[in-house]
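The complex appears here minus one protein chain, its other protein chains still in place.
A and B label the chains in the order they appear, each numbered from 1.
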């Protein structure tokens, strides 16, 4: 019997014309691992919230949801709250207590468990997760990844039968995301917990999935085993859903002659097996032609021998760091957590003053923010907004910088970004992508020469990422210089010109993005790991493959 | 809206006025009775405090509160405590009282009281608990409570009214806070010493009162708007007061 079944579930938010969910029917067997994907606003989160009835949204609903054959509403509320657990996107915001220990037992206290039982359960869980060393720690001293693990453990302590996860790794760095997903998979494998996960890290979750549900515009478009779903999206040419396919599969679909569903690679291992059969039909020399990274060598911003630490006795964040940014380029800075990437960006923006070293912009030294020339977009755009409409924010920003005929400038920028429709809304009430665009509009209003971006793709869906990348590319062609700090190597590989690696407060390598990733053994894209050391030209992205392989008629 | 609805509103209004009247009376008594009944003044004032404070605490303790209400109150309490941070470089100016007044003015007397009392507990957890904690809880709690009671009256609706309210509460707050010293030394306290001590704190209280007025004049409109937006968003706390 299905553990979860929905029958024609529809839902419409108040004051909305179109339903957020439209006649969604499916059933899930116990122990299944279901991946739910689709564009933002396609109803994925709404669906999870409908299943998790304590936080069901208000609005017009129809259809029924069954848990173990009985309607959800027929169960004792406490039982159902226990047995259907949910982990949310933001690791920080779902934490309620001050210390890890108290956070873990929060749910158990809510269901009225006596102290002794709590102790036993906790002892078990702590042992299984290996988080003994975290127990007495204050929450604010944990990393994002650790917080999310605590959130997962806290939900699992209530012994759920179904685990709902709403983009649980969107705010994590790749290493923490892997750890987290691994733990979810372990729960699924070893305890048979049914998992429904909304996720955008397709390369990571597709190999784990038993079935994939693809949502679009509130309805369940396609469902089935991952390879079938991929094949179907491809064959039926659901173009808007292409960004939702893992890049291993995309590469295969674009370049395989004889499409076999069973051969669609989901992992790098499978991908390499297929790629090893590929042969090039032209001579070696033609594709050895190095792509010439156009080094205009016109430095616009120079960081010279910077030292920085937050406190006198604290850790040194930046050490004798030097970096030159050339006019018109798009530079990516990558590196592990805590290597000082974000701090470097703040120093370049003039927001933090280094203890030693020089900052030179256009040949002039500076130590304070010059926002009219160097714009900075923080990781979380929320902290930029003061006014209660996007328009108000733009006007206020224009006045702050004493811009002349700003209305024209605002209109122009708004049109470029395509945010006309949200101008009179509260900046917090719009979608993540739109909020970021509004923030971009604000920082770009004084027409700066340089744009500094901190993790611009965090929390964006694949489609929005591509749109953002293309938009920034177009701004670059109008003369904007871009410096970006990111963990998203796929995004960096696809859009940026030059990449730098940060390690222990220093820049270690700086070279053209393509060479950068081809030179890295571990820190590189999935596509690169799939195609290196083969008989074919090594590529970094699907787009590069299209360009390079297409002209060389690669066949298998 | 029916007739009975109208009557209910009227009744509610009278009830609020009655409570407000009692509260002012209480505050006046609390300040001045100690001076009149010289022998038993501490006992008398503690009695007054207990009578007005604990019922409110216990009432909230037994109220059914949703998770959203709880989080909203907790955040407001934390904001009231953290709001000192940007003012670290500006001595004796801090917007905690302003935050509490705003909370009361939007979410009503009970919530205002809870935010005020909570702000005192929480900020003292980080700055140091002491014999002043209960007095601070009481003082800020009552500021929030009063702001909530007056939310539909001229006092909270006009900017002049709000400024007067902020000015008075600035002083009252300081006076209540000083009471911990009075209590500690109650065996020997006398009139003249009392006046002397309170004059010594006059400038601090004045700075507090003036900064309240400034904040209320410049920011109360935008804060009321923001808080009302969240009141709607959280879908709560509309029924009371």
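One rule holds in what follows: a contact is a pair of C-beta atoms (placed from the backbone, for glycine too) under 8 Å apart; a residue touches a chain by one contact, two chains touch by 3 or more.
FYI, contacts and distances are computed from a predicted model.
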Looking at UniProt, which of "Energy-coupling factor transporter transmembrane protein EcfT", "Phenylalanine--tRNA ligase alpha subunit", "Peptide/nickel transport system permease protein" or "ATP synthase subunit b" names the chain that isn't shown?
-> "Energy-coupling factor transporter transmembrane protein EcfT"
Across A:22, A:46 or A:94, the one contacting the chain not displayed is A:94
Hidden partner chain, touching residue among A:65, A:155 or A:176 | A:155
The listed residue (A:114, A:130 or A:314) that touches the chain absent from the view is A:114
Only one of A:71, A:127, A:140 or A:315 touches the unshown chain, namely A:140
Can you list, in ascending order, the chain A residues touching the missing chain?
-> 52, 54-55, 77-78, 81-82, 85-86, 88, 90, 92-99, 102, 105-115, 118, 138-140, 151, 154-155, 158, 346, 349-352, 369, 371, 376, 378, 380, 382-386, 397, 400, 428
Missing-partner contacts on chain B, residue numbers | 57, 60-61, 63-68, 70-75, 77-79, 81-83, 85-87, 89-90, 93, 95, 98-99, 114, 118, 121-122, 125-126, 128-131, 181, 184-188, 190, 192-193, 195-197, 200, 211, 214-215, 218-219, 222-223, 226, 230, 233-234
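Convention: only the chains that are shown with their structure count from here on.
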Tell me, which parts of chain A touch chain B in their complex?
-> 58, 388, 426
In the complex, the residues of chain B that touch chain A are 222, 225-226, 229, 235
